[in-house]
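Removed from the display is one protein chain of the complex; every other protein chain stays in position.
Note that the chains take the letters A and B in the order they are written out, and that residue 1 is the start of every chain.
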Amino acid sequence: MRNFTVLLQKEWREHVRNYRILWLPLVFLLLGMMDPLTYYFMDDLLQAVGNLPEGMQITIPKVSAVDMIVATAGQLLSIGTIVFIALYCGSISGERKNGTATLLYVRPVHGGVIFMSKWVMAAFMGALTTFCAIAASGYYAEIFYGQLPIVRVALFVGIYFVFLLAVITFTLMLSAWTTTAIAAATSIVVIIVGMMLDSIIGTYWVYSPFKLSAYGLQYVESGIVPEQLMMTMLVTGAFIVVSGLLGIVLTQLNKRQTNV
Amino acid sequence: METITTDMLLMLAPLFVVQLILLVVALLDLRRVADTRGPKWLWLIIILFVNIVGPIVYFIVGRKQ
């Protein structure tokens, strides 16, 4: 437990020293603001660009505050996911490759503690950034389009966070398993191809971690809890636990791969 | 073209503030790190002149971890 605290402190310090603790939330604030602002100023933007034919009217569909959250959720699922993969795919493999892990591995520290310290830090960043994005989006949504159903949005944030945890755990597990490049490529391919497959032929099954994001969106749009949501949450939870355990085992096993 | 109103500017203030902080953080980081992926001066230009996206791309791609 003490090793864990010491290593978590190390992770925290690294995030502070390379400003990640600052810039990552800022990026997600921007990501959250983007959609409401573009929608709201669409009219002005189009006119400012200015080469619309005389007399042409563009009808911008009427949108509600919740639609803004849905739009931002879409950004989180695509851009947000990729940013997290890109930032954390090298957490473990990178330290092995550059040799900084060696002096850690010659000490009585179990791989599980190393994995968990990284996982907790990444999960914290996930929670922080998700909050930033939704808060920024919600802020403008309320100014422009009126009251938001707070509980619904909060629940959605929870659902999305579980999905993000699955992404983070999977990415860290791959980082424990193999090299940074392979880990990055694999997680991006698995997650993006998985999402695509799930939306194309996903009708054949109702539970998968990928479905969790779909159900989450469905819920925040309609306010109706999809009946498969609970089960999907459980499936995703199981996926997180399995990936996590695998990650712990692989971190310990691959200690010998470190560059001396 | 519609005139830009003070209301609009006030509304956009948070965006500008966040963007500015991000820019400053990116510049601080660029000054501190020994080496970047690709030439440093190029990143300086990207951070300064590519709106919003510049600093973000710098942090994700430009830093050597």
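Definition applied: a residue touches a chain if its C-beta (ideal position, glycine included) is under 8 Å from a C-beta of that chain, and two chains touch if they have at least 3 such contacts.
Definition applied: contacts and distances are computed from a predicted model.
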{"item": "Name per UniProt, for the chain absent here [options: \"6-acetamido-3-oxohexanoate:acetyl-CoA CoA transferase beta subunit\", \"ABC transporter ATP-binding protein\", \"Phosphate-specific transport system accessory protein PhoU\" or \"[Citrate [pro-3S]-lyase] ligase\"]", "value": "\"ABC transporter ATP-binding protein\""}
{"item": "Chains on display which the left-out chain touches in the complete complex", "value": "A"}
{"item": "Contact residue for the chain not shown (choose from A:Y105, A:Y215 or A:F239)", "value": "A:Y105"}
{"item": "For subunit A, the residues touching the chain missing from this view", "value": "2-3, 6-7, 9-10, 13-14, 17-18, 98-100, 102-109, 255-256, 258-260"}
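Quick note on the criterion: only the chains that are shown with their structure count from here on.
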{"item": "Centroid spacing, where centroids are CA-atom means, of subunit A and subunit B in whole angstrom", "value": "22"}
{"item": "Subunit B residues within the subunit A interface of the complex", "value": "1-2, 11-12, 14-15, 18-19, 21-22, 25-26, 28-29, 52, 55-56, 59-60, 63, 65"}
{"item": "Complex contact set, residues of subunit A against subunit B", "value": "18-20, 22-24, 26-27, 29-30, 33, 37, 44, 47-48, 50, 83, 86-87, 90, 94, 136, 139, 143"}
